[in-house]
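In what follows, a single structure is set out as structure tokens and then discussed.
Only a single protein chain was left out; the remaining protein chains are all shown in position.
Let's turn to chain A:
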């Protein structure tokens, strides 16, 4: 039990941080939309799925048979991130335009928007399973099967920490995720549009009176949240080399959990919650067996919320300095 954790402590830690970084990136989308609209965007998990699909499509189109090296690899990775991010950002904005804005304009209750979100989530999953995957990947009748993605880079160990290997791809994922978070943090705190986002989340009515274009702010929020999910999707494909129409479901729940753990509406909280959840899951799995992974993750969520109902870093965009 415990000796298992202690024996491979660094290995569990590294793996936990990698998956936690992906949770954190996806959690940003949940947290930003919640901060601005007070809406849990349940279709965000499908925005992530679309990012993985776009990245997988890039890898397929490149026709990779051997792992790439050097400049070709850098180009390939950038292309994956770019296309994944663009596809997810675009679909997130489209989602906002079709599924949420009409409701918002008519002053529908937040519950209606929530149902709309769940509906959009199911719709997108089935759309991909039945139409998009068979057509895009030329896999007739196999839209529901898991798809393997070719290996784009050699996964060589780079260095070791306490006996645990750190691979190139893991380092790329971690560094990329943290860099994205820092950029986003700067965007929200230092730019004019960021000020608009913060103002809208504090008090939408006053923000309008002060000349903030709410529609634009909402669009930007979905764009940025979608972009982060798309980048997470591309990194996910790089790491796990699989995707599927329902890949977003479990990961989406975990990311949402991470957002709540960190304090929903709080950007830094999303990252912190993601990393925390990734670590707890892996440590728990080490001690109690991997079958208990999800049980442990959600037990911790409940415990945290019992003692800190607003999450680790407190509630929202406006309260924390983020």
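The working rule: a contact is a pair of C-beta atoms (placed from the backbone, for glycine too) under 8 Å apart; a residue touches a chain by one contact, two chains touch by 3 or more; residues count from 1.
Keep this in mind: contacts and distances are computed from a predicted model.
For the chain that is left out, the UniProt protein name among "3-oxoadipate CoA-transferase subunit B", "Branched chain amino acid ABC transporter substrate-binding protein", "TonB-dependent receptor" or "Response regulator" is "Branched chain amino acid ABC transporter substrate-binding protein".
Touch with the chain that is not drawn comes from one residue among A:131, A:210 or A:250, which is A:250. Only one residue in the set A:93, A:199 or A:286 touches the chain that does not appear here, and it is A:286.
Between the chain not shown and the residues A:38, A:104 or A:155, the one that touches is A:155.
The set of chain A residues touching the chain not shown comprises 4, 7-8, 11-12, 15-16, 18-19, 141-142, 144-148, 150-151, 155, 165, 167, 236, 240-242, 244, 246-247, 249-251, 281-282, 285-286, 289-291, 293-294.
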